[in-house]
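For this view, one protein chain was removed and the others were kept in their places.
Up next is chain A:
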Amino acid sequence: MKRPPVLDRAAERGLAPLKGRRAAHLLPQARLGGPMPWVIAIMVALTVLAAGGGLALANLADRARGELAGSATVQIVEADPELRTAQAEAAAALLVGDPAVAGLAIVPPENVARLLEPWLGAGNAEDAVPIPALIDLRLREDADEATLARLQTLVADEAPAARIDAQAQWLSPVLSALSALGWMALALIGLLAFTGAAAVWLAARNALGSNRDTIEIVHLLGGNDAQIARIFQRSILADAAIGGALGLVLGLLAVWLLGMQFAALDSGLVAGGGLETGDWLALALVPLGAVALAVLTARFTVLASLRKML
């Protein structure tokens, strides 16, 4: 028998990292593998879709709110057409001189009639029912209640049939619905994140079980919890990166196709819900979040399991 090699005390006694390829060596290939990249891809695609929808709805609501915030409508509800026209002109003359008013336009009666055509039918609607005169008012600031009340008082003497309403007030139920949809998208993203974390947790536990012998050996050779957790983090990192990239491509493709479909509707309201450059960048960050979530979940799962060992 040969003499044993006189080895230096190469093994340092302090805690040292076990990372990179040497860590990858310790678990066999496909350690967390199997369906995990696909599960993460589906989660990321659905999250991108939900986030894309939520961002588009938020943009839509913001744009509508912004356009309507400084707008108000003056209605002259007067049965006598001549008196109605006179009051409309008097109100317009008074309002245009007010410092709060940026501009106004009396809506031509034929335009109002056209707007009402779906309900009152074609022809001379005025014969069927008195149609109010409308003044489209643009204010310098938001149309708050105090300003509207002051303008109402201003025109009250010359145009007693005038009624001033903020345009945003009419759309508030729509904006509330959009806001609810936005929150629902956010809740969906939260649920997807939770489901993704649960899937990683199950996969990590499964991998821990099937690699228990290796883990115990590394543990007994002096490997610490952080080193062993790092082995699993590395495994899930690869799976999550592949799944995240695939999911991002699928999700972005779906968002883009849906955007094209809505754009084809050529509706003013829907067209306002497009995504901006910042939104696309935010969507591109979804897989990074998924990777971070997966790695952290794997780390905490493994550390929690290792704490049960001495």
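As a working rule, a contact is a pair of C-beta atoms (placed from the backbone, for glycine too) under 8 Å apart; a residue touches a chain by one contact, two chains touch by 3 or more; residues count from 1.
Quick note on the criterion: contacts and distances are computed from a predicted model.
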item: Chain not displayed: protein name in its UniProt record ("Ferredoxin", "ABC transporter permease subunit", "Manganese transport system membrane protein MntC" or "Cell division ATP-binding protein FtsE"); value: "Cell division ATP-binding protein FtsE"
item: Touching residue (missing chain; options A:L95, A:A168, A:A185 or A:V218); value: A:V218
item: Interface with the undisplayed chain - residues on chain A; value: 1-18, 22, 25-26, 28, 213-214, 216-225, 227, 307, 310
